[in-house]
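The complex appears here minus one protein chain, its other protein chains still in place.
Going by the order they are written in, the chains are A and B; count residues from 1 in each one.
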Amino acid sequence: MRSFLALAALGVLGAVLVVAVTGLEPFGHYPGPYGDVLAKVVPDERHTGQLVAATVFDYRAFDTLGEEMILFAAVCGCAALLRVLRSEHEEGEGAPARPVPSFAARAMGAALVGPVMVLGAYVVVHGHLTPGGGFSGGVVVAGALLLAYAGGQGLRLRRVGSITLLEGTEALGAAGFLALALAGLIAAGTLLKNFLALGTSGMLLSAGTIPVGNVAVGLEVAGAVALVFAEFLEQALLEDPE
Amino acid sequence: MSLLAYLVAVWLFVVGIYGVVTSRHLVHLVMCLSVAQASTYVLLLGIGYRKGGQAPIFGDIPTSTPVVDPVVQALALTDVVVGATVSALLLALAVQAHKRFGSVDPDELNALRG
Partner (left out) sequence: MALASLAVVVPLVTAALLAGTTSLHARRVADVVALTAAAATAGLCLALVTRSSDHAIVAWLGGWRPRGGVALGIDLYAEPLSAGLAGFAALLTVAGLLVAWHQVDTAGHLFHALVLTFLAGMVGFCLSGDLFTAFVFFELMSVSAYALAGFRVEERAPVEGSLSFAVTNSIGSLMLLVGIALIYGRTGALNLAQIGAALGGHSPDALVAVAFALVTCGFFVKAAIVPFHFWMADAYAVAPTSICLLFAGAMSELGLYGVARVYWTAFAGPLGPHAEALRDVLLVLGLATALLGGVMCAAQRHLKRLAAFATVAHMGILLCGIALLSDAGLAGVAVFVVGDGLVKASLFVSVGALEHRRGSVDEAALYGRGRELKALGTVFAIAGLALAALPPFGPFLGRAMIEDAATKEGLGWIAPILVVASALVGGGVLRVVRTVFLGRGAVPPRHPACREAVAEETDLARGRTPSPTIATGTTLLVLGLAWGLVPGLIDAATHAAARFTDHAGYAASVLRGTAASAPAPAGEAPTAAAWLYGLASGVLAVAFALLRTMPEGPLRALHSGRIGDYVAWTAVGAAAIASVFALTLA
């Protein structure tokens, strides 16, 4: 029986893992040098107090580059896996429209789209000053687009937004981050070098390339999340049950 | 208890994988995988925690305040993105599986044997 085998194996694995974690430092006593060294050097070197943003977009920016491209590849993969095949396209055109949402839903949707979009942009742009940054802000911006759909606009169009536009935004974000990396290579000889003026800590235009990286990531994440949603929606509307 | 955070991580990991093994619905399987992934977030963030430490943002606080480790937060951020993208791909496959096989039960996907 498969579940018996799994239970036994996972029981053993769990026990071994418990023994292993007893070797860690007790919870609350972070020992290692990496975080402490960063806490000491970042405020002076990068003119920013946001250590996480500095780590993500400067010290360990290569990881972020890889992660951006993972997001990009996954969205390409979703688009490829969910692509509307020629045979399905002909069948799908006659799908009936969904019921229109209530006035309250439409009103709230319309009212909130603007503020949410602004909030998202604010979070993205201030990533080097406050918690947030490109990833969280990008998701909020994508949420604004989804809100537009849920609020009723998208239903009439049967789409979240033009897929070409979303693809373009996402690719622009990915290319933007890569361009930033290459600009560091061209301007300063090393990939991902923070080559812009560092400015004064706490101002909007400070910390060199970190806010630029945030914007690129925000664009990409927003485009990616909205694009994935649009792809799924296209598939869902094809196989409309009676 | 000084090990509780880590034990929670181990439990999530084990339970998530058990859920994947015994799942009868592809969407449930993807969610179980997410639970197992959550164990890595808990483990990472638990490792970086420092008692009495502030969030690693020196906006208002002096730069000599003890802060928690920012590196694990960066790692967890990457981890979340990776997990979300894999879930998206798996759900796309689940949609196509429903269309091709007429079922989302992993045990009823029977095109490949031996």
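In the analysis below, a residue touches a chain if its C-beta (ideal position, glycine included) is under 8 Å from a C-beta of that chain, and two chains touch if they have at least 3 such contacts.
Fair warning: this is a prediction, and the values are worked out from it, not measured in the lab.
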Residue ranges of chain A at the interface with the undisplayed chain: 2-3, 5-6, 8-10, 12-13, 16-17, 19-25, 31-35, 37-38, 41, 58-63, 65-67, 69-70, 72-74, 76-83, 85, 87, 164, 167-168, 170-172, 174-175, 178, 181-182, 184-185, 188-194
Touching residues on chain B - with respect to the absent chain: 9, 13, 17, 20-23, 26, 29, 33, 36-37, 39-40, 43-44, 47, 71-72, 75, 78-79, 82, 85-86, 89-90, 93-94, 96-97, 100-101, 106-107, 109-114
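Basically, only the chains that are shown with their structure count from here on.
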In the complex with chain B, residue positions of chain A that touch it: 2-3, 6-7, 10-11, 13-14, 17-18, 21-22, 24-30, 32, 34-35, 38-39, 43, 49-52, 54-56, 60, 63-64, 67, 70-71, 73-75, 77-78, 81-82, 129-131, 135, 202, 228, 231-232, 235-236, 239
For the chain B and chain A complex, residues of the former touching the latter: 2-7, 9-11, 13-14, 17-18, 21-22, 46-51, 53, 55-59, 63, 67-74, 77-78, 81-82, 85-86, 88-89, 91-93, 95-96, 99
